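Shown here: the complex without one of its protein chains, the others still in place.
And now, chain A:
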Amino acid sequence: MLKKYTFHVTGTHCASCKILIEDILKEQDFVKNARVDLKKEIVEIETDNNQDAEEVATFLTNKLKPNNYILSVEKRLIEKENDLSAQADDVIWKAIPIGLVFLALFFLLQKSGILNLGIGGKTTPATSFIIGLIASVSSCLAIVGGLVLSLSAKVSQDNVSDKKNFILFHLGRLFSFAILGGTLGLAGNAIGINFTFTAILGIAASLVMLLLGFNLLGLFAKNKVTFPSGIFQKVFSVFRKIEHKTFTPLLVGFGTFFLPCGFTQSMQVAALGSGSLLSGFLIMFAFALGTLPMLLLLSFGPASFAHSKHAPLFFKSAGVVVVGLGLFALLAGLAGLGIINPLFNV
């Protein structure tokens, strides 16, 4: 005979959690059916098991632990949660000025002209390394760096230790820059890098940043956006599957070659003009190497904050920065495509 249990669930922070929890629960032999209600934060299961509710909850919690979900018979931590949300309210008011200070400093740096160092003469691997260093704190940081920061902060907030993915991302970036640089050097001028294409890619990146930024700010946490089932669930589960494949971060690293960044484009032209496979290869590789220190900091920095007591403040501030950079990149991208008038001159 089937028995029905209802449990309270904690740790659901995203729309895809519903799918993940249901998948895991349905994998258990004795669970015949499982349904998650994100709004009420409850899980209903049907089972032919005769254990009492506490035991079932403990058993299933063990299965869900790796993903940080907890099932319980009683609604947990109600008071503590109220406390936390009051605290979260305070945190956001601290995070906004902190994030804005970083944004203001970043744009002031762009405006100051310090970054327009004169590097004259021929582009050699040594100069392209220095240009890489400059590019990594320039307005290009708004796109590539913002994307890396939003991903790494999100990943550490979700408590997934994903060092491997970031190492793959950076390896993918280094090698694709080197190989594509070599190809450009060899091809001469066969490959034209299309402005419209890079601008559209930049807009896509800025949308990802805005989404993750709002997520870091916790704006989606209260009324979780639940996607209608059907096609979205399928897209989501496909997305979840490829998320864990090795080639995905490699591919994203590869994709950064085409993201709009004046410095990258200048280097691509330099590689084109270099006239040989080896020199194009070295120029782009040295450039990517120059951008590496800053990007490594952004990739692995958030993880070290994730377990400190300032973690909520850090993630919210990072959210403010990411949203700011995302907005900047979006408006700039739209202006670059000629859709809107340029709103600013940084």
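The rule is short, and it goes like this: contacts are C-beta pairs under 8 Å (C-beta built on N, C-alpha and C of every residue); 3 or more make two chains touch, one makes a residue touch a chain; residues count from 1.
The rule is short, and it goes like this: contacts and distances are computed from a predicted model.
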{"item": "Chain excluded from display, named as in UniProt, from \"Cell cycle protein, FtsW/RodA/SpoVE family\", \"EfeO-type cupredoxin-like domain-containing protein\", \"Cytochrome aa3 subunit 2\" or \"Enterochelin ABC transporter permease\"", "value": "\"EfeO-type cupredoxin-like domain-containing protein\""}
{"item": "From A:145, A:172, A:185 or A:202, residue that would touch the chain that is not displayed", "value": "A:202"}
{"item": "Option touching the unshown chain, where A:217, A:250 or A:270 are the choices", "value": "A:270"}
{"item": "Options A:3, A:32, A:63 or A:94, residue touching the unrepresented chain", "value": "A:94"}
{"item": "Positions on chain A contacted by the hidden chain, ascending", "value": "90, 93-94, 96-97, 100-101, 103-104, 107-108, 111, 113, 115-116, 118-121, 123, 131, 134-135, 138-139, 143, 193, 195, 198-199, 202, 260-263, 265-270, 331-338, 342-346"}
